[in-house]
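The structure under discussion appears below in the form of structure tokens.
Only a single protein chain was left out; the remaining protein chains are all shown in position.
Entry: chain A
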């Protein structure tokens, strides 16, 4: 499956990555290359093989329902371009 220029543009917009029009053909070609490799992998018959989700035989780690974190408002807001009265301040989002 090949990624055309329009698909590349759409994926970039959905990912909020700015890509200049001039760069789109090269990006589309590279994405197509990745998908081509996937298709090659897809040729292997894996009927009846359980998907392997991890290389280590581990159980999903769990935590107890205890409050152990938080109350770090200043640190949470530290990198914000704009923060006011304890909130992140962002350009108006109107629905």
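Basically, contacts are C-beta pairs under 8 Å (C-beta built on N, C-alpha and C of every residue); 3 or more make two chains touch, one makes a residue touch a chain; residues count from 1.
To be clear about the criterion, contacts and distances are computed from a predicted model.
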item	value
Choices "Aspartyl/glutamyl-tRNA(Asn/Gln) amidotransferase subunit B", "Pyruvate dehydrogenase E1 component subunit beta", "SUF system NifU family Fe-S cluster assembly protein" or "Hydrogenase large subunit" - which one is the UniProt name of the chain not shown	"Aspartyl/glutamyl-tRNA(Asn/Gln) amidotransferase subunit B"
Where the missing chain touches chain A, by residue	10, 14, 16, 53-54, 58-73, 75-77, 82, 84-95
